[in-house]
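Step one of this worksheet: look at the structure below.
Only one protein chain is missing from this complex, and each of the others stays in its spot.
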Amino acid sequence: MQTMHALETNTTIGKAHRGRIPIMIRTLGFGTFLLPLTVFMLLVFCVPLLGVARASFYTNGTWTLSAYREFVSGALFHRALINTLSIGFMTGLISVICGYFVAYHLSRMPQRKRRLYIILVMLPFWTSILVKSFAFTVLLGTNGIINQALQAISGTNVVVPMIFNRAGVIIGMAHWLIPFSVLPILSSLLSQDKALRDAAEVMGATGMQVFWKVTFPLSLPGVLASGLMASVIGMGSFVTPSLLGGRQDLMMANLVDFYVREALDWRMASAIAVVLILLALLILSTAAFVRTRLSR
Amino acid sequence: MTSKLTLHGVSKRYGPVTALHPTDLEVREGEFVTLLGPSGSGKSTLLKIIAGMELPTEGRIIINGRDATEMPVRERDLGMVFQNYALMPHLTVFDNVAFPLKIRKTATEEIRRKVHDALKTVQLEHLKDRKPQALSGGQQQRVSIARAIVYNPSLVLMDEPLGALDKKLREQLQFEIKELHDRLGITILYVTHDQQEAMSMSDRVALMNGGRIEQIGTPRQLYFTPETAFAADFLGSSNFIDATVTARTSERTVCRLSSGEEIAAPSREGFSEGQKVRLMVRPEHISLLGQAVSADRNVLKGVTTGTTFFGESAEIRARLAAGSEIAIRIPNDYSLPEAEPGAPLHLEWDVRQTHVFA
Partner (left out) sequence: MNTLHQSAKATSRLGRPISASVLIAWLVYLFLIVPSLIVVPMSFGTSNELVFPPQQWGLDLYAKALDPAQGWLSAGGRSFVLGLIATGLALMMGVPAAYGLSRTNFFGQKALSFMLLSPIFAPTIVVALALYLYFATLHINGSMLGLVMGHAVIITPFLVVTTLSGLKHLDRNIENAAMVMGATQLQVFFRVVLPAIKGPVLSGSLFAFLLSFDEVIVSWFIARSDQPTLPVKMYSSIQWEVSPVLAAISTFLVFITVIVSLVSAFAQPENTDGF
């Protein structure tokens, strides 16, 4: 910390003829504001994370790559990795598409009205994932509300399996992730200069043309970034696949849980966690790259 | 008079960029000094250095006799008025003005009295319980002024305080600030890019350009005897005519235009015969009346190219025989000569109103 601040004031200090002590105190003063949280995060976040990395390499007093070797060769891990990637990207895509319609709708209304409508997005966003999972088991179950309704309408005993399978996971996760994609897309839409659309219209563009030639391209960086972001969040999900998915929909997070609780193999759990966080970092940096590249 | 602020060779560099060249400045007790200049001229940098929000790269700052170069902002004993008022949104008008006194642990009764007086000075006692957001821009800026004077700081800094207000209000507040200054004898260092504001309020104006003080003096000095073409151009309007020096005495310098016509000007140091110069005369100093009757007046011929009507005055544009365009400001009355485009004109002005620049 101190060195960082010293670095900052260095340029001024270097040229000054006498000590700039008051200004150092002033700058360090801001350092004091940052200090408690920095120390806390170092001790209770960074060190534990490093501990996970260490635990994945270090077992019974020796350093080993065995966990990663098992990960590379094990069919269970392949299954979980493929599930994680496909469910993550799938729900990311779905939530961006759904989120775009909502964000576009919100962006075209006066601010006062928007404050009201946004509750429809924020309320589910802040509702406990357990409430949602519970509600979906009731809605989607074989005796659930939707199947009962279908039976009543069709007059048959048809049952559409929507829970404890891939469909359940995707529905539940899309529901969870849509609000995550609405907000960034909305702010990207709101930051667009309305004059551009007006200009396009004055020049004779139809509403559809204005959207596809002006609004959509301008919002694309935000859309891609928030889609990748939603995918990353989805890939880390644990509760939804556990409660709404079947055995074959196991994701990496559930595997971590399994190895900690059932197999009591911290080494393997840690290795999976390391792979998961590297995956997240890779996708997040791609998102950041895409964002800066496209908005130039 | 004692000096409230003295700068000795204060400069500021950001890496290779020089925002402020070494600058000297003195503000005496009770004086109203304005830093005037276009954006990027260094006036804001200079003000920030004086306030202590930036450190100078070199030089010393003396505030009220104390070396304040390295002093923290809060110990410099300054008052400051900002363009966007910078009132605390969570405090009432009264508490905003009381803030500096509370920081100084002034007794409650004294706070009440002083705040009351300060608000009375800016005629806002009746609004003391309002929140700043409920006030108009002009009222907010008055609160901010009251807050800057309530604790009697050595020097009050004003950073474009009227920049966010519309023209009418700006003029009224110019008058009020000036009146406050004269009545209370406070020392003010004022920053603006508006030359009219600077001229109408200041005892002295420091004209800044390119990170240095171009010229410092009373508004009259800057207007009537600008030392550089920039000063002439920035304060008031000006016409520039290219010429060559042909003759020079200690009193007068005579210059020839490309048309062969000759113009005389008061002599200044640093010009020699044969030198290319730019002559300057202000549009409002030119008149259109007949032939010159004395050697104290310059005469030029021109042709009208157009007129613009301004209400209280009119501007006539003319092309000189020498080729350049020139503007003439004349007060409007019924005796205005018809100025049809193409009509010949006789321009004349006092030799003393002619300025020579390199």
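Things to note:
Labels A and B are assigned to the chains in the order they are written; within every chain, residues are numbered from 1.
Operating definition for what follows: a residue touches a chain if its C-beta (ideal position, glycine included) is under 8 Å from a C-beta of that chain, and two chains touch if they have at least 3 such contacts.
All values derive from a computational prediction rather than experimental measurement.
When the missing chain is restored to the complex, the residue among B:18, B:84 or B:305 that touches it is B:84.
From the set A:34, A:160 or A:196, the residue in touch with the chain omitted from the display is A:34, counting the whole complex. Contact with the chain not shown here comes from a single listed residue; of A:90, A:150, A:167 or A:260, that residue is A:260. Across the entire complex, the residue among A:72, A:160 or A:190 in touch with the chain not shown is A:190. Of the residues in chain B, those that touch the hidden partner chain are 51-53, 72-80, 82, 84, 86-91, 99-100, 103-104, 144, 147, 151, 157.
Counting over the whole complex, chain A has residues 4-5, 7-8, 26-27, 29-34, 36-38, 40-42, 44-49, 51-52, 55, 98-99, 101-102, 104-105, 111, 114-115, 117-124, 126-139, 141, 143, 145, 148, 175, 178-179, 183, 186, 190, 198, 201, 206-208, 211, 232, 235-236, 238-239, 242-243, 252-253, 256-257, 260, 266, 269-270, 273, 276-277, 280, 284 touching the chain that is not drawn.
Keep in mind that, in the parts below, only the chains that are shown with their structure count from here on.
Centre-to-centre spacing of chain A and chain B amounts to 56 Å, using the average Cα coordinate of each chain.
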